[in-house]
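For this depiction, one protein chain was excluded, whereas all remaining protein chains were kept in their positions.
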Amino acid sequence: MIIAAPDRVLSGLGRVRGFTDASAVTFARRLFRYRQAQFAGVIILVLILAAIFAPLIAPYAPDAVRAGKPLTAPNREFLFGTDDLGRDMFSRMIYGARITLWIGLIIVAVEVVIGVTVGLLAGYFGGWTDAILMRFTDVMLAFPGIMLALAIVATLGPGLTNAIFAVALSSWPLFARVVRSSVLTVRESEYMTAGQVLGASHLHMMWRGVLPNVLAPIIVLASLEFPAAVLVAAALSFLGLGAQPPTPEWGALLTDARNYIRSAPYLINIPGLAIFLTVLAFNLLGNALRDTLDPRLRHR
Amino acid sequence: MKTQESRSRRLSVILALAVLALTWAPFTPASAQDTPVSGGTFRTAISEEPDQLDPANTNQLLASNIMNNIYDRLVYIGADGLPQPWLAESWTISDDNLTITFVIREGVTFHDGTVLDAAAVKFNFDRILDPATAAPNKAFLGSLASVAAPDAVTVVFTFASPYAPFFTNLLSFGIVSPTAVESSGDTFGRNPVGSGPFMFGSWDTGSRITLVRNPDYVNYREDDLNKGPAYVDEIVYNVISEASTQSAAFEAGELDMINAPREDVARLSETEGISIVSLETSSNINFIEFAANEPFNNEAFRKAVSYAIDRESIAEIAYLGNATPNQCPIPIANAAYDAELCAQYGSTYDLDLARQALADGGFVDSDGDGIVEFNGENVSVTLWSYAPYPVQSKTIQLVQADLNQIGLAVEVQTVEFGAMQPMLESGEIGFDYMRWTYSDQSILSALFKSPGWTGQTSDPELDRLIEASDTTVDPEARVEASRQVMRYILEHAIIVPVVSDWVQSAVRDNVRDYHWDALNTERLVDVWIAS
Partner (left out) sequence: MLSFLLRRVVMMIPVWFAILTLVFLMRALVPGDPVEIMFFGRASSPEVVENMRSQLGLDQPLYRQYVTYLGNVMQGDLGESITTKRPVTDEIRDRYPETLKLAVASLAVSIAIGLAAGVLAALYKDSLVDTLAMAFSVAGLSMPAFWFGLLMIYLFSVRLGWFTVVPDGSLKSLVLPALTLGLIASSIIARLVRSAMLEVLGQDYIRTARSKGLRESRVMSNHAIRNALLPIVTIVGLQFGGLLSGAFIIEAVFAWHGIGELGVQAFAKRDFPLIQGIVLVVASSYVLVNLLVDVLYAILDPRVNLS
């Protein structure tokens, strides 16, 4: 293997097991013993509620120009003030929560689909399949992610969907590596040997035999990739490649407000703080998940 | 009349600076404040590194801002829009408008000590004309066929056909030292040698470019205050791509001048020790342009858009008041600019007239869904601009709101600069908000002469009018010819002009006499730093 490093960093995830044998309730109880998880849970809950009930919570349409006097500082009527087109920042932030969660979800979903497929195939079949798929993964890992994302967005055109796609396409190799190394440890198990003797199809073996056993590391990695995806999407907005106006994606709000940092600091600090808290919450949740699922840390 | 205005505006800027200086430094003797003193470093920022500093090899605005300090030119354009003597003492134009003979000033030397004479001038223009140079600015020489230097002070330019933009376009051609070009070869662009008020100092790749004062400089320009060597010892251009970082560096006192971010102009102008210098007669024009496909090639559609543009509101909200509404398809600084004519043939914000124009053109909402149909289909279009510039994105959002009101289903979209050109040429971009900076009326031919800069224009009548404007050498007759072009453009709503945004700099109060000339170029030879 050429680039072994990522495997080793994430190899701890290979030990993450026992998700399937614990009931959901005991699992949740164990998870929320962690203070970090409690904190994260509250923030994520607020975020999800805001996203679901956005039309009920937001006093204005998020793109209603001249809802108030442009650049009004936060006050009782406009909790987060208004932006330079007079749009209500509170409403924009609430609707933005939807988009932010959506971005994270889609990116992670695409990463999981590609990464798990590649990782499963490589780990399960081994040999040449493994060699070729993993060399390809190496190429993707070594290729500077931002240049790849720039190229994809430039080719497909700008916009949120394409930006999401670009981020996902440049970051699935992590999943492929984690899944592959987990699969390698599962492949030699007795269950698998038994399956082969009984003549089960490859598809069946992968779906039923392997996948459930590598589910836990996938879940942990997904919860850690979610916040990373939100940040990368914001970074693409910084280059003008992400969400299109008037979409109130938080990264775009942050970028658009860059020159107001002195004259209307709330315009940049509110989305900045919101992104920070969201990403923090998901990172903390991911860490707590990993600790909960890691058997070495559990029995003490 | 308009040029008068620009001169008085510039003067008033300088006066305002002087007044501010008096009010904010009451304990320093006034005399010390009024008399320029030599010394100090003028520190400023540029948003990216120029590609090079050789007029034959770059067409970047950014590069020309720096080159203006290193190279002098044959003529400059005065506040009246007419060419004035600089390195050329005088000139004569032949009756057939095909030859221009310059008399070159004697006694001027380049920074390397060599003489700037007729032969040097000929060398410069031969170099641009040489296809091997592949000079990106070659188009600015138009129909120039050859250059001759019969003696040390005479240069004869011969044209294949009359070419009116020539004098203004000389703006792009600072005179370089032939000796230095020959000795530096390909690296001349990074070791430039001219005859201007500042000499090239150093180029720290990626970070900064430093120019140093030319101690032997004589300034022949009438419009500058300083006739001798520049006052400041050095100009330092720091490369800082992020505007908010430029602001931070300016506020921390590390820079003496930055291009003022529009969003921060109001606050900065109230900050003690800082002033905003504005040039409201700017040489840029922001406009909406259209592709040659349905419904954009439909005059009624374009007319409707033109009535739905609320220029005042765009200038006020999107540009935060730092732009002038412009109904002319030409920058305000241009000699042919004529607000009255453009108000007459252009359109003023009126949504009822916009709806009327749509109805007249057969855009009717017959199914009552609030969106007009054309040929039985809802008209759903996308208004584009380029990213990542907040002001562009804000403007198209404001326009979107108005267009939606007249029954068009409009989406807005911004696209990265690099990807825009092919989309414009393929017609994929139906209409978009665009910005051009240009000093001469020939902006009209650059933009609209078939096939147009986007490849989407073809109008024989318009071509004929533009041709007339480009070949009329007499300045006043030319202004008249250009106005015919503008009138035609407005009558047919070929584009919809929106605003000309102001050129604005934030300067520290100890920086004096910072100003621009009539073509919006900085005159740093006049700048001095008060103690």
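We call the chains A and B, going by the order they appear; numbering starts again at 1 in every chain.
Simple rule for what comes next: a residue touches a chain if its C-beta (ideal position, glycine included) is under 8 Å from a C-beta of that chain, and two chains touch if they have at least 3 such contacts.
Bear in mind the structure is a predicted one, so any value in this text is a computation, not a measurement.
Enquirer: May I ask you to name the displayed chains that the omitted chain touches in the full complex?
Expert: Missing chain, whole complex, touching shown chains: A, B.
Enquirer: Among A:31, A:85, A:121 or A:150, which residue is in contact with the omitted chain in the full complex?
Expert: A:150
Enquirer: Which parts of chain A are in contact with the chain that was left out?
Expert: 2-6, 8-9, 12, 35-36, 135-136, 138-139, 141-147, 150-151, 154-155, 227, 231, 234-235, 238-239, 251, 254-255, 258, 261, 268-269, 272, 275-277, 279-280, 283-284, 287, 294, 296-297, 300
Enquirer: Since one chain has been left out of the picture, which residues of chain B touch it in the full complex?
Expert: Here the touching residues of chain B are 48, 51-52, 57, 59, 131, 134-136, 138-140, 186, 189-190, 205-207, 238-242, 244-245, 248-249, 251-252, 254-255, 416-423, 434-438, 442, 446.
Heads up, the rule we're going with is that only the chains that are shown with their structure count from here on.
Enquirer: Return the distance between the CA-based centres of chain A and chain B, expressed in whole Å.
Expert: 45
Enquirer: Provide the residue numbers of chain B that touch chain A in the complex, in ascending order.
Expert: Residue positions touching the partner: 242-244, 247, 251, 261-264, 266-267, 317-318, 320, 387-390, 393-394, 396-398, 401, 412-416, 418-419.
Enquirer: What residues on chain A touch chain B, complex-wise?
Expert: Answer in residue numbers: 63, 65, 70, 84-86, 153-154, 157-159, 238-241, 244-246, 255-256, 258-264.
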